[in-house]
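Structure first, then comments.
Apart from one protein chain that is not included, each protein chain of the complex appears where it belongs.
Moving on to subunit A:
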């Protein structure tokens, strides 16, 4: 498995702790699942699965608290169905009626080096679950030619390397929440980069990733995270459901 390294930076980040998600509180560090999403924002196909092997923390852990007005309701698809069928109805959501004020404890001024590689997997099971992710043409001749090739690891390796080094992405990667956009940079020579922060601490059990084998209701999986000199080593992490 070839390991790629990305440096991601941003002004804010929120890797929400699942146990405190009403008023969001971030984990101290980026979670493997958030790191995976950064890689997927640059390249993902049903035929590959990203695995994060290492997260390095490059800046001291700092916090900011912010309270925002949020909407406390979601679109009910049953109501939508009813309106579609009747041909009339009121679907709007009035924020004055559905208002919630939620504080968030976010990370600020963050930088990480994240390492991940992908393995090939069976793409067929995605077809029925993501009908709206139908194939479409990319308006870049080179990309399209490569995309049309049959699935080989080399093809994806090249695609990722080219996209990441040019700053290309499918959507702008983010640090936990979409409003916290991430800048990213492909690192070719990790040895030439500055060392992570000299900090070691036990972070307790944190989210590793969601297990999507049961697509209807994915289950979370956790691991015992130990920051050693600014490094979260995931290669040997014991992951439990």
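Things worth noting here:
We adopt the following convention: contacts are C-beta pairs under 8 Å (C-beta built on N, C-alpha and C of every residue); 3 or more make two chains touch, one makes a residue touch a chain; residues count from 1.
One rule holds for everything that comes next: contacts and distances are computed from a predicted model.
Per the UniProt record, the chain missing from the shown structure is "CRISPR-associated protein Csd2 family", taken from the list "NAD(P)/FAD-dependent oxidoreductase", "Electron transfer flavoprotein subunit alpha", "CRISPR-associated protein Csd2 family" or "Na+/H+ antiporter subunit A".
Across A:103, A:120 or A:195, the residue that sits in touch with the chain not pictured is A:103. Interface note for the absent chain: among A:76, A:158, A:200 or A:229, the touching residue is A:76. Only one residue from A:60, A:167 or A:220 touches the chain missing from this view: A:167.
Touch with the hidden chain on the side of subunit A covers residues 11-12, 62, 64-71, 74-78, 80-81, 83-97, 101, 103, 108, 129-133, 136, 138-140, 143, 163, 166-172, 174, 178-181, 183-185, 215-218.
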